[in-house]
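Here the complex is missing one protein chain, while the rest keep their positions.
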Amino acid sequence: MEVKEPKRRIPLVGILSGMISVASHLFRKPVTVQYPEVRPYEPERFRFRISLKLDDCVGCTLCEQVCPNGSIKMEKLVRENPRNKRMLYPDVNFGTCTVCRNCEEICPTTAIYLTHEFETARTKNSFLYSPLELAMDEKEVKK
Amino acid sequence: MNDQWIELNIGPQHPSMHGVLRLKAKLDGEIIRELEPVIGYLHRNAEKLCEMGFYCDNLIYFDRMDYVGAMNMEVGYLEAAEKILGVPPPDRAKWIRVIIAELSRIAAHLVWAGAYGLDLGMLTPFFYCFAEREKILTIFTEACGSRQETNYMSIGGVYQDFNDKIIQEIKDFLETFPKRLEEIYNLYVKNDVFLSRTKGIGVLSKEVAIAYGVTGPMLRASGVEYDVRRAEPYLFYDKVNFEIPISHKGDNLARFLVRFEEMRQSLRIIKQGLEKLPEGPYFNPKAKKSMMIRLRGDGEYYARTESSKGEFGVYIVADGGVKPYRVRVRSPTFKNLSILPVLSKDVMLADMIAISGSIDLVFGEIDR
Amino acid sequence: MVDIISESKGKDGRKIVLVSVENLIPFMKEMRTNGFDHLSLVTAVDKKDSIDVVYHLHSMERNEYVVVKVNTKNSVVPSVTGIWPSANWDEREQYDLVGVRFEGHPNMKRIFLPESWVGHPLRKDYDLSKVQYINMDEDGEDYVTFDAGDGW
Partner (left out) sequence: MNILHWIYGVLSFLGHDIGYALAYIIESIILLIFVSVMLIFMIYLFRKYMARVQQRIGPNRVGKFGSLQLIADALKLMGKEIIFPKERDDLPYKVAPYIVFFGLILAFAFLPYGNLSIFGNLTITYSDVSIIFIFAILAIMPIGEVLAGIGSHNKYALMGALRSVAKDVSFEVPMMLSVLAIVMMASARTPTSLSLESIVTTEILPYGILEPIGLFVFFIAMIARASYAPFDMGESDSELVSGYSTEYTGMRFALFYIGLFGSIFLGSLLIALLYIGGFNGPFSSQIGFIWLMVKGLILVLISFTIWLSMPRIRIDRLVNAGWKYLLPISFINLVLAGVLTLGLGW
């Protein structure tokens, strides 16, 4: 299928119609929103922050193996959990996390799961989340 | 060598270099006599990284190749990886991939359309294109949770199923988008100045295009009716009706028109895909949960797919392990960029910018 | 007709032809006259003791595919740039990353990495533990250093 070349027109008419078309956008609603005051539309399945159910984690290290860029490291955490004998819990570096969701998918007990939360700005110059912080709500972590 | 020539270094930090292209140009006044592209400023050696990860992990490197149309890259990788591993996706997943890949193609072309205007000094269409693209990205977010580097597809299917809301959203998009597309299209092609900047500039002949391995819309604009979706159908592209837009002019305008026509054809494919979307599982159970990292592959496979930039090939050599032995990527823009010194010989500096814009450069893919 | 060492069929259903290094150029010229006008990809695969160079050929008109392989022990292969100009950058890339020298190439320089980079990263014996830093000298040319303090 051959594409159609635009027809030859009288000079300046096309420019004028383009100007009118551009200027008519003045009366349309802006598509951008002022972020902190107005929340943008947040799709239902949007995922960012990795959370952890400490009681479900069995310390199998699958998430560490599957993480493509080594954001997850297993950390020793002494805690009462009969299923997790090795006392290993994931420790996530959000600075390198690419939200590939492989860890959520591979986790045999669905202990790791991703949440809506994406406002993870912190005053601390590190994105490392310890297992305990992963288990907490984002608001509590900030405190 | 002429002493009168100015040696001008354009890039890697330059407003119209689409990332980190560096051009060493020799100028005779305003006219470019010699041009040498220097690339590699975004080189991450994804091929080496792929050798070090499991098959399922490597997808994220492909997301980051053509970061404006990431889903096309995922399709390309999975075409090869799934054949190597022997876990074919079910029909529903294949149709979902077709729909998503075409949406992603539209998204990539929209970025190009907007950025091309910027290259020529046209500010406004960029924002209109991105406003439309944002709707597609919202659909992606709705489908899988991320906007751009989605990692939506996984080996043996897709990460999440489509639900009614996504399908409704795609339908809404199909309804509103064509009108906006025509608006953007008219903003460009009705403008005499735009036509004067594109018509007859950067003419690429059929023979040169084939010899230099140019593919995709650039090749089609030079008059070769070649599309991997037709030539070697993957997924379900043999079951949908679409036309391959070509032009025999080979200039910037032809490339522009071919890309816009491709967007319209993509809309047709999406429409058919939504009609034909079957019920059923959306992933191959052999590749889920802990099986993800235990899949072993053997042999070698070269999969070619049509990304928004051209023929995207993934060549995987496996040695029976859980990780690929060698991954080689044929990135379309890498080859397309090699035509730039040929095309921009003895053209004006402003035209060289227009030509390099019309190639549709994405540096994640060139440097990999 | 040029001698071919072996012929097989790959997983993707394409004919794989293995030729010797000496016969590569005549064989490729023959393929070009047979209508294989599109050189899709040039790949070098490091097989530890030798290097395979794989050429994926495609004919636009007949829609046919052929995979040509050569095996080289000393990592020197004749260049096919004279036959397909599209091989130019591909061969430079393979030289850069795998370290195959393509003889007769017009501009056999590294394409991604700076000229003074040590080693070829896609070789299996490439030492990943050594970090190389890139810096720019007075003339604006890149150079490579192992000293972390010097690079950025």
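Note that the chains are named A, B and C in the order they appear, and that numbering of residues resets to 1 at the start of each chain.
To be clear about the criterion, a contact is a pair of C-beta atoms (placed from the backbone, for glycine too) under 8 Å apart; a residue touches a chain by one contact, two chains touch by 3 or more.
Small disclaimer: the values here were computed from a predicted structure and weren't measured.
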| field | Touching residue (missing chain; options B:Ile166, B:Leu181, B:Ala287 or B:Ile353) | value | B:Ile353
| Listed residues B:Phe177, B:Phe194 or B:Tyr212, member touching the removed chain | B:Phe194
| said: One chain isn't shown here. Among B:Tyr41, B:Trp95, B:Tyr128 or B:Phe312, which residue touches it? | reply: B:Tyr128
| query | Out of A:Arg28, A:Lys85, A:Lys124 or A:Lys139, which is the one that touches the chain we can't see? | reply | A:Arg28
| remark: Where chain A meets the chain that is not shown, the residues are 15, 18-19, 21-23, 25-26, 28-34
| said: Using the document's contact rule, name the residues of chain B that touch the chain not shown here. | reply: 6, 8, 14-16, 30, 117-124, 126-128, 131, 187, 191, 193-194, 196-197, 348-351, 353
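Basically, only the chains that are shown with their structure count from here on.
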| What is the distance in Å between the mean C-alpha positions of chain B and chain C? | 24
| What positions in chain C touch 2 or more of the other chains? | none
| request: Please name which positions on chain B make contact with chain C in the complex. | output: 9, 39-40, 43, 45, 47-48, 51, 83-84, 210-214, 224, 226, 231-232, 299-304, 311, 313, 315, 317, 325-326, 328, 330, 334-335, 338, 367
| query | Contact residues on chain B for chain A in the complex? | reply | 53-54, 56-61, 124, 128, 131, 134, 138, 141-146, 149, 151, 154, 159-160, 165, 183, 186-187, 189-193, 195, 243-249, 253-254, 257-258, 261, 288-290, 292-293
| query | What does chain A use to touch chain B in their complex? | reply | 1-6, 9, 11-15, 17-18, 21-22, 25, 31, 41, 43-48, 62, 65-69, 98-102, 105-106, 108, 114
